[in-house]
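Missing here: one protein chain of the complex. Every other protein chain is in place.
After this line comes subunit A, so read on.
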Amino acid sequence: MPQSQQQSRILANDPLTAEVFRLTVYSPEIAVAAAPGQFVMVQVSSSLDPLLRRPFSIHSRGADGSISLLFKVVGRGTALLAKARPGDKIDLLGPFGRGFDLSAAEKPVCLIGGGMGIAPLLFLAQELPGRKHALLGARNRDELAPLAKFFADIGCAVQLATDDGSLGHHGFIPDLLDEVLPDVSQVCTCGPSPMMRGVARKCRAAEVSCQVSLETHMACGMGACLGCAVPGRDGSYVHVCKEGPVFNSEELPWEL
């Protein structure tokens, strides 16, 4: 999987809500090398402030050498990214990291995403053959409805949950899992840490393998700065950009 640095032309930057955008760029070298669960490092400014690149999961891959990112404005870097316009160039590095392990993919897979953690799961759903089930959660209908449509459009069975009950189940996604677990052999999840822990706990009880995608602050994304460490199982640290961002939940020292 060769990595590259690419000045990528922006094809679209569609607002899905006031805060969530889908950015599509023409980046053929990165697109061809990418696997679901991997991420890119995006230069958000050509000045020295903000200085560091921002990591974003690859949200989907087009047949035409494009990739899309799904992002929410949470700070200065993402606010700058929201201003990017079609025709602008943006500097991307990637693809980085270990993505989802698809080797058991013939069996039914359940994708569980919360908030912006939904981003990498669409690319995964695109690449997975066979039956797949998506449990998706977000704060409210505005945020969840457009994302849910992307999954329905590619033939996923979709179940939804919102914090405020404005769409789907009123409450948390792990609540929906009990019904689905007996039918699946693999769960892939990305989202807030409490959600992923809840999912991993239920998977362990049901003896279903669970892959989780983690987030940490990153300076380089390529294994050079060692800034992205999180505790691993044996008292040592694992590096999210290199050994992750996708881990088997059993590789993490989570109290489940």
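Assume a contact is a pair of C-beta atoms (placed from the backbone, for glycine too) under 8 Å apart; a residue touches a chain by one contact, two chains touch by 3 or more; residues count from 1.
We adopt the following convention: contacts and distances are computed from a predicted model.
A chain of the complex is left out here; the name its UniProt entry carries, from "Acetyl-CoA C-acetyltransferase", "FtsX-like permease family protein", "ABC transporter ATP-binding protein" or "Dihydroorotate dehydrogenase", is "Dihydroorotate dehydrogenase".
In the full complex, the hidden chain is touched by subunit A at residues 2-5, 43, 48-53, 93, 216-220, 222-231, 235-237.
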